[in-house]
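Missing here is one protein chain; the remaining ones are kept as they sit in the complex.
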Amino acid sequence: MKYQVKPLPQVDLPELRTVGKPLRKVDAMGKAVGDTVYAGDYSMPRMLYGKVFRSNQSSARITRLDVSKARALTGVACVITGFDVPNARLVSDMPGQTGQKQRAGSDVPVLASEQVRFYGEPIALVAAETPEIADKALSLIEVDYEPLPGVYDPLEAMKPGAPIVTPPDNIVARWKIRKGDVESGFEQADLIVENTFRIPYQEHAYLEPEAGVAWIDERGAITIRVSTQVVEHFRTIARAVGVRQNKIHIQGTMVGGGFGGKEDITIEIYLALLAKHTARPVKMVYTREESFLAHAKRHPYIIKHRTGVKNNGLITASKIEMISDSGAYPYLSPYVLLYTTVMAPGPYRINNVQVDAISVATNNPYTSAFRGFGGPQACFAYEQQMDDIARQLGLDPLEVRKVNYLRTGDLTATGQVIESAAWLEETATRAMAALGEQTPDYGSVKIGQGFASYFQSYGRITWMHDTSQAWVGLELDGTVTIRAGVPDLGAGQANSLCQIAAEVLGVPLERVTIYTTDSALTPLSGTSTATRQLYMSGNAALMAATAVRNVLLNRASKYFEEDIEALDLADGKAFIKSDPSQTLDLVDLAKMCASEGMHLSNLALFKAPFTDPINPETGQGQVFPDFTFGSFAVEVAVDTETGEVTVLKAAACHDVGRAINRAAAEGQIIGGGMQGLGYGLMENLIVKDGVIKTPSLTEYLIPTSMDFPDIQAIILESGTGLGPFGAKGIGEPSLTPAAPAAASAIANALGVSIPEIPITPEKILAALERA
Amino acid sequence: MQSEIELHHPKNLAEALNLLAHYGPDGKLLAGGTNMVVELRDGHYNGKSLVDLSRLKELRGISKQDGYIVIGGGTTITELIDHPLIGAHAGVLKEAACLFANPLVRNRATVAGNLVDASPAADTAPPLLALNAEVQLMSQAATRWVKLEDFITGVRRTVLQPGELMVALRWPVPSARSAGAYTKVGLRKADAISVLSAAVMMTLDNTGVCVQTSIALGAVSPKPYRAHEAEALLIGKVLNTALITEAARLAAESTRPIDDIRGTAAYRKRVVAITVRRLLTKAAEVLK
Partner (left out) sequence: MKPQMITLHINGRTHYVALNPNQTLLVALRDLGYTDVKCGCEKGDCGACAVFLNGVAVNSCLVLAGQADEGEILTAAGLGTSEHPHPLQTAFSDAGAIQCGYCTPGMIVSAKALLDHKPHPTDTEIRDAISGNLCRCTGYAQIIQAVQSAAEKMDAGGEG
């Protein structure tokens, strides 16, 4: 074993009855037997089929748009262009329930009518009696383009005289951090290490392409049944369609994979417009190829690190420059850039930090949210930088990190105090230990082990004043109903609320039913993004269930003639803790409460910490509620003749705070880890002059069952998170360290590092030649 | 947009040939459909009459006859993997079959379909070339055997004439003193299109002299082909590392690769040399 495993501090987490158990998730069986009706599975009577006509130019002026032949085609119900809906614009900004200010210049025309800025930009919508007729109608739409100069490289886009994607300039966002004095930090340094890292696009490649059905209901509301991470988009859609907010009703479905790709508005706006214009139900389902064209990608970044270190590895100064490619429209680029900025220096205690980050518009595919939200790009850069520092100082990678790892009570680069556990060495040594002894080299095959540590926020940016609501009620037969607007992406978003309520109300999980994801009928719980649902809605459910519990215990205390503190709820009964044989069935207790007019339900609202925005000049201030910490370790075999890489072992160790459902937490860790390994080693979105050259799952390869070994999931529970029962978030963090860990292992095998992912066989051969 | 087509389901081979004769160049063959149905969806075959071969029993079957292994053109890739004769007499083909796309595709895709599709990266071509396979082309008028080497003429081009279909393939049962090996280099470990692939067969006599060898390459030229110059170097010689390395170099030299989204021409050429060297070494080891 390479490292001594660092002992954990003493943590006393009480054993709970439901929380923490690897129970069958409430959504699982419906999916296993095919009962779950996904967005594309739903139909309505008299339904039309919608299609989108898209630009086949990356940068052009539309000089003529003629849809008359398409409109005249028998079976076509309507064709809509931007001229028909001049006010249909989407705020490509952080969506949601909190009504934060719109950023100037960030709105996107739903349909381009004057200029197209990226390949695949929507120009017209068609609704027809059959998908075939809709396809035929698309082929009858005539457009003339006058090509405009395009810009496809963010560095070019920043130069004077570059084509401007949208006036006034190509700078979409900037963030800065100024902490301490980097110049004096560099003066104290024994060594200065400089590197430039390039981190690429990533395609979400969820298995379910975007889909939905919309209709106008009996109250005149446009109802949209759609696969989305954000039901709160009803507000933006109302504005774009020109109706009142309470006349857009979003029924979110089980999401067939989101990963951030269904965080921005996808097809729901087209469905709303078509339903409104035809007064008929309309269905729209993307093909895989259209899904690739239509939704955002993970941001490519160029990140430069300049780090001053002492001979023992202590970092004295960190100066970081970052450029991200936002593509043709901003969408969430400014926020993604903020995440990358805050996390830029890594989970290290550094007194002198300077970060300058810019997001730049190009005519490339637009970029926005993807699991990790800028964190993985930052992590790849800071962890490769740490490895290079260790190499140049002749120190072990863990030794260099240990000197600098953040600890509880330390300040981040933006001056935020780390208040929860920061188990970095604990997770790094465990992940590495899980790899075991290193496999020996054989023939031309070199073996290497490496790891990466990270910190990643959970919960939204604190100045967005995030809230979530949940309703919990006890029925008279002792079952529990939850209502919460959470979109369920399969990560256990809904199930966690059920396990929490089951714990608090002392019923088995099978007795809990949850109704979710309805913008009109379930209390709004906010977005299933930002690793926030367990933290936010979990706390809301905990508050609501606790309120109901208190009602029950109050009544039970009269019944037993005991103090509330002497009582507990479990297995569908109230009982006296000191004498568990004395019980009162929950059904009887519920009836007593009901007949006495006691309230057996509660709607709770949980508020995240609310802060003011950070200082724009220094970046100082609180940005996130808290962070998750962890490490990922990989052993690779590299064929030095062909450049092929085989991952032999992988292990991930994260402090999840508290696992609400252990199997679900492991599922996040393993699944996110594999997405990260895919990002680092395989996934390669090739874009040339704004056109995706890998436009389907034939060309854009994601990991199969044969590609990587089982990722060993090591769950630590510090109990120090802000979520229910001390939980932190793990959805996004699980992905962040995997690619840099794989890169570290490869560098360890080869003795030469590759500052760019995906690390393809050809890059390995090129690196070996350079070495 | 989907192609507008006619679809015919002949009940037997004679009916199929009759339909093909009738439609001539407008008749297209539909076997396992794993390529064709995708191309239909993409609108590549408007106005064509498709003749569905997927249920013709005459095109199935694997047997040993007169010193040949004979397989029906409609044999699926899965049937290759499962059949003991292939494992026993064409291990190199079985290896390729096991790496062909994925099990769901292998259950439908046919050997003839893979060859008639004539992709430079056709997975069954290098092992079948290495086995000296011939293909049987049948029309209503005539039947002919064509060496597989001569069958594929370029990128998606073959000598198959309108009215003809590939009913069977055969190759001589390799000698007991022969061995084969196969490698596919792809960008992931399953369900990948080849960056390059190579298959070798080798026969040594009892003094260790190489009496026969074939080196077949895929995805490094407009068509899968045999590297004859490299093969010729080895014939009549006792193999050693230097000789094998030189043969591998000649094989690499014979390639005419392109740059595409899967790899550069330079990478392909370079790795062909390594792959062929390893395959020849492996086959020679087995025969030691």
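Points worth noting:
Going by the order they are written in, the chains are A and B; count residues from 1 in each one.
Keep this in mind: a residue touches a chain if its C-beta (ideal position, glycine included) is under 8 Å from a C-beta of that chain, and two chains touch if they have at least 3 such contacts.
These numbers come from a predicted model, not from an experiment.
From the set B:17, B:30, B:204 or B:234, the residue in touch with the chain omitted from the display is B:30, counting the whole complex. Which of B:19, B:101 or B:239 touches the hidden chain is settled by the complete complex: it is B:101. When the whole complex is considered, the residue among A:489, A:570, A:645 or A:749 that touches the unshown chain is A:489. Among A:208, A:263 or A:717, only A:208 touches the chain that is left out of the view. Contact between subunit B and the unshown chain involves residues 2-7, 9, 30, 32-34, 37-38, 40-41, 50, 52, 54-55, 98, 101-105, 107-108, 190-191. Mapped onto subunit A, the interface with the missing chain covers residues 22, 24-25, 27-38, 40-41, 204-209, 254-259, 285, 287-288, 489-492, 663-664, 666-667, 670-675, 696-698, 702-706, 708, 710-711.
The criterion applied here is as follows: only the chains that are shown with their structure count from here on.
On subunit A, the positions that touch subunit B within their shared complex are 132, 135-136, 139, 641-644, 646, 682, 684, 686, 693-694, 698-699, 701, 703-707, 760-762, 765.
Per the touch definition, subunit B reaches subunit A in the complex via residues 1-2, 102, 185, 187-193, 261, 263-264, 267, 270-271, 274-275.
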